[in-house]
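Below are the structure tokens for one structure; questions will follow.
Every protein chain except one is present and positioned as in the full complex.
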Amino acid sequence: MTLPLTTIVLLPLLGFLVNGLLGPRLGTRLVTVVGCGLPVLAFLVAVGAVMQLEAGDGAALVETLFTWAPFGERSLDVALYLDRLSAVMVLVVTGVGSLIHIYSVGYMKGDEGYARYFAYLNLFLFFMLLLVLGRSLLVLFVGWEGVGLASYLLIGFWFDDPAKAAAGKKAFITNRVGDAGFLLGMFVLYAALGTLEMDAVNAAAADGLLPAATATLVGVLLFVGATGKSAQIPLHVWLPDAMAGPTPVSALIHAATMVTAGVYLVARLAGVYQLSPEASLVLAVVGVATAFFAATVALVQTDIKKVLAYSTVSQLGFMVLALGVGAHGVAVFHLVTHAFFKACLFLGAGSVIHALGGEQDLRRMGGLARRIPITFVTFAVATAAIAGLPPLAGFFSKDEILWFALAGEQGGLLLFLVGAVTAFLTSLYMFRLLWLAFLTPSRMAPEVAAHVHESPRSMTGVLVVLALLSALGGFIAVPHYLEGLLPLPAVAPGRAAWHLPLALFAVALALGGLAAARHLFGGEARPAAALAARLATLHRVLTNKYYVDELYEGFIHRPLVWVADRVLLRVVDRLLMDGLLHGVASLARGSARALVRVQNGQLQRYGWLVLVGLGAGLLWTWPHV
Amino acid sequence: MADTGMLLALAALLFTIGLVGILVRRNLLVMLMFLELMLNGVLLSLAIFTAHAGSAAGAVLIFLAFVVAAAEVAIAVPLVVLLARRRRSLDPGAYMDLRG
Amino acid sequence: MLNWVLFLPLLGALGLTVVPAHRNDLTRGLTLAVMGVQFVLAAWLYGQFQAATGALQFETRIPWIPQWGVYYHVGLDGLNLLLVLLTAFLGPLVVAGAFSAITTGVRLFYAMVLVLQFAMVGTFLAQDLFLFYVFWEAMLIPMFLIIGIWGGERRLYATFKFVLYTAFGSILMLAAVIYIAYTVYTATGVPSFAIADLYRGGWSLEVQSLLLAAFALSFAVKVPMVPLHTWLPDAHVEAPTAGSVILAGVLLKMGTYGFLKLGLPMFPEAALLFRPVLMTLAVVSIIYGALLALVQEDIKKIVAYSSISHLGYVMLGLVSYDLMGIQGGIIQMVSHGLISGGLFLMVGMIYERCHSRDLAHYGGLARLLPGYAVFFMLLTLASVGLPSTSGFTGEFLALLGAFNAGWAELPHATWPLALAATAVLGVVLGALYMLRLAGRLLFGPARAPHLPLAGLSRREGAILTALVAAIFLIGLAPGPMLEKTEASALEIQSILNAARPAGGTP
Partner (left out) sequence: MNLDMLVGLLPEHLLLAGILVLLVTELATRHAVSPLPVALLAVAAAMAAALGLAGEGYTAMPFPEQFVMDPGRAVAKAVLLGLALPVLLLAGEARADGRFAMLLLSSLYGACLVVSAGNLVTLFLGLELLSLPVYALMVVGSRRPESAEAALKYLVLGGAGSATLLFGISLTLGATGSLSMTAFTGAAAGPEPLAMAAVTLVLAALMLKAALVPFHGWAPDAYAGTGVPVTAYMATVIKGAVLLALVGVFEGARLAPALVGLTATLALASAVWGNLAAMGQRGLRRMIAYSSIAHAGFLFFVLLGEPAGRLEAVVFYVLVYGLANLLAFACLPSRGDEGTRDHLDRLRGLYRSRPAAAILLAVAMLSLAGVPPLPGFVAKFFIFKNVVEAGYTAWAVAGLLASYLGLFFYLRVIRIMFMEEPAATKGDTRGGVLAGVAGVVCVAAVAAVTLFPGWLLARL
């Protein structure tokens, strides 16, 4: 009996254990072989498993491993589950994951934590696969938390820098807030249905066993978890900071895979969300708001990775919008294409940073197109893809999202309009990036400029593959492939004919963004600076990311610490409880001193005491007689 | 019977005077005398009741009590002497070394 | 065999009296051997323990004060099985952990540790209320000495606070014990302290409430539940490492075990009445402990306050009356024993090297002591409740149980659900304070008050490896343990639920 799913999951774990435990003793070459070989192997096994899935009549593959916790007749089991949805995810995760592993070989060369890096990366892959393949929400949650851990470790990979360590912590804790919601959602599901297995949950939802109110509750609570992991408002704050990690990590975890877990979760439990238009509306609103908000911030960021980070937040917002309007398959589609082009963009940015010896500030780049041509070309392709230029991948997926936002039953004009503006902004900020980094004249410091070099083959090769995928990925008809599982929403009557005009409109938006970017940032005149000066307040707000971090610090963290320190510790613990205790103790000491003073050695005083005792005794008994 | 009541009252009075005397007098020997007075009051009441009840045991007890009183004095006086030899004082207030 | 597990440490302590005072190596070796053998025996008993029944196993019952119905009555059931195993497991680790830390009065120290071990195992095993009380109180004195002799600067304050605090609770429990004995005798004509007999005491609700209040006070001090917790930070901070480990690892569980074994099932009606209070206090403890852990600068205090928070989950699980909650509570007890025991050991290790527990003095230990950092990180994650560690198993099941129960009670009452939902906040706060600790200790620029630092010794590595292995075992496969405890947990649950008015939820 073969257990392909288990094998897929365990291969990276093996890599983690080998590199984690023996790493420093293995030597770079062996670390590389283990660290990259096992993910690739996992990808191959995954391909085999998907073929097995397709060879069957579409029935999901299930591998039950063991019972985690038995309770009478019920139990919480650890089981892996492969259907078409998880198949898509597994392929993306192992595929893109493997590519990024390979890329990392060149990127991390010479880092003293080389083995540790690959151990963490493998660990991440293990948890991500567990997340994707878990049959029950519990297993998914294990993976969910595990990828959070890996993310925490990798963001803080260069832990000597307190800011980087703090970024890791921030990511973990922000995610924890979401996890609290996730846990609650899970609890509600278990309390209501007695199971956490997602296929059973969907089936129960389809059979009407789940009341609509409960479905809404579950949907919203689980979505709170998703906002954490997928960096939606209001829990998006960690993702930009997460760029402190090595760039391949940003590509793998904070762009292509982990952050899409929230989207996957919602899609996985589509049955629940289909029952609850209210929950879906929440998703749609939060998604489109996040998309718009992040896109505006991305416009003014000067750190190349921060731009990409906000872009990721924005694109995730698009996916959530798709989920919110019921187009789960489309969301997954965008997830896949996004994985391709965003990985490509990040790795390209990594290549730029690598070329510039660690420089990340767009203001000190420029003119790189000639110096690192492969990076430039692949980056440009991916930029075009994310901007939504046909026939690249992003065009197809984004177009469908806008389409369902406009025409889907749960769509609406407002959702569509904000989405459209955001699509325009996307194009604008991405081409801004392209121009500032590659096309404008060089603003590099001379000693940096002197050392610019194209990245090694292992890196550029990966870039090329990803660029190809970004270009052609749109032709993989993911929504159609998933339709059996995730049916697309019905189109509102009367709007069916708008599809073609909409597509043209989307292209126009992308091109408009391109033109605007060229106008603002392409020439020597720098109209962008003038614009920024004219809208100084807005610019400042955007540069400071709407002051959300400061808001959280001022309204949540600091009051919390204040209450804990000033009220609970000083007043309740020390003043009240210990004060009471010390008060009683000094009362005892005081009365002890008083009593000792009674015993003054004077015989007659003792006699008086006796007399008092006698008298009192007689008086006491007298009235009772 | 009235006599008995009077005598009993006397006994109680003697007992009380003895006790109060111990408490208020500032001389150890006088205090010992008041202690005897207390006992005498008790003995008086005991004699009355013994006579009243015709109890042999009561009579025995009276004699026992005499012996006890004598023994107490026999021990107490040397103690007072011991103390007085050290401090030349019969005031109980002079002997307050033990306290606290 | 069970008696051997119980009495072995006592015999060891007696054996230490013949070891020459200056032979510290012999003292240490003998103690470690005794503890090791005890653990092996306990593990063997665990293996032999039959999961199918909630009845006592490996029972011994010998008259002790037969006139009063007091028996030396010990036995294993699902409730104490894991706790005995935990105690026996931590024993050797505590002993080995103190090898380098305790250099004066070594013989007395290990004798006290052994006596303490004896009393703790006895408390868990006792099936006779009188015996339970004897063991319960007997724990105080060795702990008093351990903190008071080998503790830190304010050890006298801390140890007196600890003893007087806990003894106050106990004295009222003693009154309740006496009263129980009396009523059982008058009701049945046969004097008995057998705990199993007391489950059906049949007191009126008023009497039950008073009795439960007396027991609960004692147990709540030990747990400790807010607001009776203020002894704990002081005791933990001043105690030597071994003392902290025992305190956090085992002693605190006495309180929760007391609730589970005695407090709740002996007075089910009153327990039902007090349930809102207990549950509220449990949730308050979770949040309160976490918040206070957040603002401490002393590493030990952070771990100490985290104990308050973690034990809150135990209480929440127990008073949920849900099978999962009770089971989760039991697992969380074991888990917390391992995790906080491990954390205290690790704090001790760094303290031995640097003589400081001030968080501000440290940074970047991941650079200075990579091995140490790995273990510390693992324990931190377990404490945070990361899945696949025991911390997750305990917290998750306790919370799930509480929520499940609250959901089922929704038609009658909303507070259980509201409290369970509030408790989930603790998950966030837990991450906040633990990562603050780990982050400031391990990451950032490398510094420590006392350089250079010696790496983890083989002994320390072995101790931590054992702990971490146990943590992951419970995290990954709690199934077998849950199976062994289930029958007893069900029994307790049915006693508790029997007190509910008809129409209540199962």
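Chains here go by letter, A, B and C, matching the order in which they are written, and residues are numbered from 1 within each.
In this text, contacts are C-beta pairs under 8 Å (C-beta built on N, C-alpha and C of every residue); 3 or more make two chains touch, one makes a residue touch a chain.
Quick caveat, the model's predicted, so the values are computed rather than measured.
The chain we do not see here touches A, B, C in the full complex.
Considering the full assembly, C:Y179 is the residue among C:F58, C:Y179 or C:F472 that touches the omitted chain. Residue C:L145 is the one among C:V19, C:L145, C:I350 or C:L456 that touches the chain not shown. Interface residues of subunit A with the unshown chain, by the touch rule above, are 588-589, 591-593, 595-596, 599, 601, 603, 605-607, 609-610, 612-614, 617-618, 620-622, 624-625. Contact between subunit B and the absent chain runs through residues 8, 15, 18-19, 22, 28, 31-32, 35, 38-39, 41-43, 45-46, 48-50, 52-53, 55, 57-58, 60-61, 64-65, 68, 71-72, 75-76, 79-80, 82-83, 86, 95, 97-100. By the touch criterion stated above, the residues of subunit C touching the omitted chain are 21, 63-68, 70, 105, 108, 133-135, 137-138, 140-141, 144-145, 148-149, 155-156, 159-160, 163-164, 167-168, 171-172, 174-175, 178-179, 181-182, 185.
The rule is simple: only the chains that are shown with their structure count from here on.
Centre-to-centre spacing of subunit B and subunit C amounts to 64 Å, using the average Cα coordinate of each chain.
For subunit A in complex with subunit B, the residues that touch the partner chain are 596, 599-604, 607-608, 611, 614.
Subunit A contributes residues 66-72, 141-142, 145-146, 149, 152, 156, 159-162, 165-166, 168-169, 172-173, 176-177, 179-180, 183-184, 186-188, 190-192, 560-561, 563-565, 568-569, 572-573, 576-578, 581 to its touches with subunit C in the complex.
Interface residues of subunit B, counted against subunit A in their complex, comprise 19-20, 22-24, 92-93, 95-100.
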